[in-house]
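With one protein chain removed, the remaining protein chains of the complex are shown where they sit.
Showing subunit A:
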Amino acid sequence: MNFLKTTHRMSPFLLLMTLTVFPENAWAVQSHGAPEGLYVHQLAHIFYTAAMCYLIWGIRQSAFKSQGWRYLQICCVFMILWNIVAFTGHSLAAFVDSVHFTREGGYLTTRLQGPLTNVKLWFYFTKLDHLFSVPALYFLYLAMKGIYRSSCEEEKE
């Protein structure tokens, strides 16, 4: 009985010792292929989008009604849009083979080669993602300014 109990207690150590003795059977470190970075980045966009949605919901739940908090919500909306555009842009760049560029007189003369399909047009549009990220940051600026001012007014009152 005592032998069985001792064996039972020692079993995890015995297993560890066995694995240490035969290292060729343990694959502790996995290798990562090139697309993994893109997948992580895209997942980060999804996570970012979800976080922005959650923030909007949170602000609305918190019933902060001042102008600053409204601007913050608009900022979140623009961030979500930017995330969608960026996500689409990354996807198109990685998975669409038909997007080609020509460069005759340097980088600044780069052209998106035709025929201009919907995919190419969408791709071009996604390159203009700052049209969403700049307003997002602008509304963040307005939001912070508004919140700061209303805080100062509250303090005065």
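Going forward, a contact is a pair of C-beta atoms (placed from the backbone, for glycine too) under 8 Å apart; a residue touches a chain by one contact, two chains touch by 3 or more; residues count from 1.
Heads up, the rule we're going with is that contacts and distances are computed from a predicted model.
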Hidden chain of the complex, named as in its UniProt record, picked from "2-oxoisovalerate dehydrogenase subunit alpha", "ABC transporter substrate-binding protein", "histidine kinase" or "Transketolase": "histidine kinase"
Contact with the hidden chain (one of A:P12, A:G33 or A:P115): A:P115
Subunit A residues that touch the omitted chain in the full complex: 37, 40-41, 44-45, 47-48, 50-52, 54-55, 58, 61-62, 101-102, 106-116, 120, 124, 127-128, 130-131, 133-134, 137-138, 140-141, 143-145, 147-148, 151-152, 155
